[in-house]
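Attaching a single structure in structure tokens format; questions to follow.
All protein chains but one are shown in place.
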Amino acid sequence: MKYKNNIIFAIAKSLLNTLITLGQMIIKIWNHKKGRIGLILVVMISLIAIFAPFLAPYDPYDVLQRGARGVGPSTEYFLGTTSYGQDIFSMLIYGARVSMSICIITAILISFTGAIIGIAAGYLGKLPDAIIMRVVDVMLVIPTLPITIVLTNLFGKSYAMLIFIFTLFGWAGLSRVVRSQVLTIKNTNYVKSAELFGGGKWYVMTKHILPGVSNQLIMNTAMTAAGVMIAEAGLSFLGLGNTEFISWGKMLAEAQSSGAFLLGYWWWIIAPGIGIFASVSAFMLIGFSLEEIFNPRMKSSNSQYKVLKTLSGTYIKELFEQMEAADNVGGIENE
Amino acid sequence: MKKNRILLLLLIISMGILLTGCNQNDKSDSRSDDSLYVGYISAGFPAVFMPWLSNQGISPTVSSMIYSTLFSYDEENDEFLPVLGKSWEYVVEPDQVPQDQDYLEVRVEIDELATWSNGTPVTTEDIYLTFDLASDFSRSNHAGTLAWTGDLKHDYNADRSGELVRQGIFTVNHPGDYEFTEEDSNVVYFHVDKVLGAITPLFTTILILPEQEYNIISQELKLNTTSPTEELMYLFKNPMGSGPFTLNVDNSGPGVIVLERRDDYHLKDDDGGILYKVEGIKFINYLDEIVAINAIKEGDIDVINSSVSNIYVDNLSENENVSVDTSSSAYVQALTLNVNVPEKYSTPERELLKDPILREAIKLAIDQEYLISESLDGQGSMVRGGLFDENNKYVNDTLPFNKIDLAKANQLLDAAGYLVEDGDKFRSKDGVSLRFEITSNPGLKTTINYIQVLFEQVGIEIVYHEGGNNATKDYFYLGDFDMTIQGVSFIMSNVDMMMRAHFVTVGYSSNYGRVVDEDLAAKVNEMRSTLNYDRKIELIKELQSDIAALNYKIPLYTSSMSSAYRTDVFSGWVSVKGTGIYNDESLQNLTRRQ
Amino acid sequence: MADDIKKAIEEEILIEVENLSVDFPISRGLAWWKKDIVSAVSNVSLKIARGSCVALVGESGCGKTTLANTLIGLITPTGGKVRYKDQDLYEVSNADYKKIRNNMQLIFQDPYSSLNPRFTIKDIISEPFRIRKNISELEIANHVERLLKLVGLSVRDKDRHIFNFSGGQRQRIAIARAIALNPEFLICDEPVSALDVSIHAQILNLLLDLQKELNLTYLFISHNLAVVRNISTHVAVMYLGEIVEYGEVDEIFNNPIHPYTKALLSAVKDDDPIILEGDIPSPINPPDGCRFCSRCYLKVDECDKDHPELLEIETDHFAACNLIKKRTA
Partner (left out) sequence: MKIDYVIKRILHTVLIFLAVITLNFFIPRIGVDDPAERYYPPQLGSMTDEEYDEIKALTREQYGFDKSNLAQYAEYVKRLFSGDLGNSFQPGRPKVMEMILERLPWTLVLSVSTMVISAFFGITYGTFAANQRGRLADTALLASSTVLTALPSFIIALILSMVLGFGLGIFPCYADSEMMTSFDWSLAEIGNVLYNAALPIISMRIGGIVGYAVSTRNSVIVVSSDDYILTARAKGLSNSRILYSHTLTNYLLPIVTRFMMGLSGLIGGAVVIEKVFNWNGMGTLFINANLNSDYPLMMGVMLFLSSIALLANLTADLLYFVLDPRVQDGGRR
């Protein structure tokens, strides 16, 4: 059958498979209590972002003729207005566009690059592995926020550039985790068996290793999305994010530098804060539910703890992994 | 047992919070000295004070208090007041200078009472060194000084073959051409370009350096080297000047700069008493305006050394001890179009701006009254076509105020072929749509927003492009902008320089968005070089209408300065037009309430 | 053993191992120029005739699995040759090598780790066919059905994931996958040791049935002598990377020569077992003399120096022991 050798067919098939897996995953998340809340939130915020022009009662960039400045929440202005007379509710809705799209796109890109590089390092081993892992070492040592600031200074802070920079400095940690998983899978007997049947590197990578790390990747995408959301908000808060569009972090920055506290405009701070909190926790809830789905035997609270621990103590985990890897040096048989 | 543990934990946490919380300093305690506390909003305080080379942030303010110039300029009476220089005169009056002599000679007498902060007198050697350095590019590598002095005097080689030897103000090669008598021991002669206004920067902008310290500067050890030696750094960090204040180095740091009054300062008040009543000044650094506002409300500072945003004015006035003074500023905010674009920054949109019809239409779309009432909350005033402020005697009163006329603007644009394509909101010509970026710092965001609204009505799209906080670095000099809002301040004292810097039509650079116009250039040059004062003013007035007609610097408004100050610690504040409440006069008048 | 099998053995040698050695270098920290050598398999020679079942017995860590992995090509040996039907495994062309490899398969010890948990039964069993790429889906389905029947599993289960299955069932699936491409030679690496004792017999019977049905040749690795006795025709006893005794199964069980074999067998036979002192020593830089000498209960002085050769003591019965050498001499 000739068509089977067609690369396009293969790609289409693997894409379809990915979609099916994703679909199944979404169904699984939906059937999970926490996951459902997270999923609903993410979908809702995404929809709000997509249909922002139809939902926002005012133009969020508009500091115009209305002359309503610093008005508290009221029937006319649902969440009040800023010192400049912008409607905060509309800003919140439009802010979802930048914040959500950046974090989702970046999360997917990071998972993608992290996976490819991690798999390459883990499966190819030897020189490629050594080179990649040294690069990862360097990447992990460089402080992320400062380097992001330097790079935006050098190359501008356009939307695409932000995504590029976040991706550039996000893949390293993930690829290290993926690599260690690949090392485990690579040494399993089912991979050996596939190799015995003549399965090449490409076959093993696509059929065994990629599906093997996919759980980690899907969960990581969720957690990365949460992380990027926080990072983007922080960057915008420092006034270093994209200047053309409204984002939640930028709203907070403006609120802070325009004296929302001093003037008592608490709504200006609370609204974007809730936006960020809601989306970050939505992604986290999805992360929790995925952890529970992938490890069904673990107690719910334990899996939640596990996710939290991954978020807060990545390096330590890696250190342990390094030690484990050192334990298995040399390829001595373990009977 | 477990209950105990919870209790223990709660106890520890609450103890921790209490320990930190109880340590509330009483604010009055921190005001132990009689200094004036000045809030300053900047990204941070510099650690070094090199008088001329620090052109950013608070450095010029502090430097000008530690160091002195030869004279100061009194705008109102149009005269030079003595500082280090006691008196000055033209050696030959300008209108009697022979035609073949290309310079003016100035004789300045130094105040023999003037001393450096270490007690040694200021001598002519200090003046010579200072001006030699200012004009010697090879020893003081800094664009700023060069620009300031560049227009003033060019020295060509002996045979006058046209080879430039040096440029800038310079002192006569002493002892050289002039005979010095015994009484002349405190006299300096200058040669300056045959431009009337040239003596202004000579007298009022160049801070005099002590020869005893700066004689180490050489071609090898440049004043502004990229790697200063320990010796030079010491001078920068421990400035010794002849001004009314000295820097207290030990008490100054990243968050605060402490200046102490010099009681041996040579200038005295009318009664022969100490001129500056304020014993000391403490500049306190705030990263954000809001922090400074909070500080003045709390009583941490007495005054904020910059204009306060309108949104806080009402809030500040609620406090009974805080007053807000509103005075007009010396700046005219002008919408500057980039019409003389260097090759590498050229874009189709910027090419369009060269079209005078488009510029005319843009001017007609601007409603000054609306801008002032909406974006400034009424805290500003209208400006005439010329870029001078209202009550100035150089203003051309015959110039009309800009009047908005959207119908005419649209008409002009239609006729010139800027059409609105189907399904488009904005005009375009030859496939280039009228979409311009206004590069500006975030402080002008609201103004730009209103300009967006106004321009939309004539089919021009305006996009805001943040240029950062440092305008000069970010866009002024690069020519990489479509439009910008630029504060322009023209007073007689610097009209020669600013006219050329802003308007002279030179081919080599497009800084400040200059237009190429030979007639204008000729007129500016005549204005600068005429030695007839009345003719000069006449030309200035003519130039204003010429510039206004070209419409590439469209005046928007003059915003008022709102200065916030506290009245409970010091009294005697003096408001000065253009500088607000924190100024030299206030410092000379303020007395501490008991 | 039946006579017909014996005959078959004489007919054709399927696998011939000649002086095979596998050494692993181990880095000594910073002194990377100095390497320790782990001698996992040392100078092993073995002939496996078509249709026979050679059992490889020995304690954990003696190099059985390494030997198996080397035979099948997962590990490259440092010395020696492996011949498959007179073709040298490490010298043939790539195309030939692939053909040979299709005729050799391995059943892993642990059915839990040798099957990808994300695959269905059908996926697992059809994997060999898919890798070959020239088979239609229909044929694959037919093959899967056939193989499932062959190993005694229900065809209905083919779309289920393996976590629904017990260890024994999993091993059946592994076996089905191993025989999918009709191999001639099958290495069973302790196929039952990870399973419940109750299931041992089932799996062993399955293996025996398959041997008859498909004319398979086995290399059966085990440390369980009882199992070995039931299934194998020949037995090779390994100790620390070397074969110390080799012969037909009855011969070995009835007439063990090497002290190590004797010790192993005595443990099975229950009456007055010989207890070996200490653990199997480290394979790093093994001693020059007899490798068993550190634990040997019959040790003599020369055992420390002389390395015993594997000698044919009786017809088709080989052993490597200095004592035996003395006796025969």
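Order of writing sets the chain letters: A, B and C. Residues in each chain are counted from 1.
Going forward, a contact is a pair of C-beta atoms (placed from the backbone, for glycine too) under 8 Å apart; a residue touches a chain by one contact, two chains touch by 3 or more.
As the structure is a prediction and not an experimental result, all values here were calculated from the model.
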TODO: Specify the residue from the set B:G255, B:P348, B:G417 or B:G443 that touches the hidden chain.
DONE: B:G255
Task: Identified contact with the non-displayed chain, of A:V71, A:L196, A:A233 or A:I246 - done: A:A233
Task: Selected from B:Y189, B:F236, B:Y276 or B:Y552 as touching the chain missing from the view - done: B:F236
Open item on the list: Please identify which residue in B:N77, B:S227 or B:Q594 touches the non-displayed chain.
Closed with: B:S227
Open item on the list: I need the residue numbers on chain A that touch the omitted chain, in ascending order.
Closed with: 134, 137-138, 141-147, 149-151, 153-155, 226, 230, 233-234, 237-238, 240, 252, 255-256, 261-262, 266, 269, 273, 276-277, 280-281, 284, 301, 304-306, 308-309, 311-313, 315-316, 319, 323, 326-327, 329
Task: Hidden partner chain, residues of chain B it touches - done: 1-2, 5-6, 9, 12-13, 16, 19-21, 23-25, 30, 43-44, 46-50, 53-56, 59, 137, 141-144, 146-147, 150-151, 224-228, 233, 236-237, 251-256, 258, 282, 284-288, 291, 294-295, 300, 468-470, 472-473, 476-478, 497, 500-502, 508-509, 511-512
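Criterion: only the chains that are shown with their structure count from here on.
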Task: Which two chains share the largest set of C-beta contact pairs - done: A-C
Task: Most distant chain from chain B, judged by the mean position of its C-alpha atoms - done: C
- [ ] Taking the mean of all protein CA atoms as the centre, name the chain whose own CA mean is closest to it.
- [x] A
TODO: Take the average of all CA coordinates in chain A, do the same for chain B, and state the distance between these two points in whole angstrom.
DONE: 47
Task: Between chain B and chain C, centroid-to-centroid distance (C-alpha), Å - done: 89
TODO: Under the touch definition given earlier, write down the residues of chain B that touch chain A in their complex.
DONE: 288-290, 293-294, 297, 311-312, 315, 374, 442, 445-446, 449-450, 453, 463-466
TODO: Show which residues of chain C lie in contact with chain A when the two form their complex.
DONE: 24, 26-27, 38, 40, 60-61, 63-66, 72-74, 98, 101-102, 104-106, 108, 110, 113-116, 118, 127-128, 131-133, 136, 177, 181
Task: chain A residues within the chain B interface of the complex - done: 61-65, 67, 69-70, 83-84, 239, 243-244, 256-259, 261-263
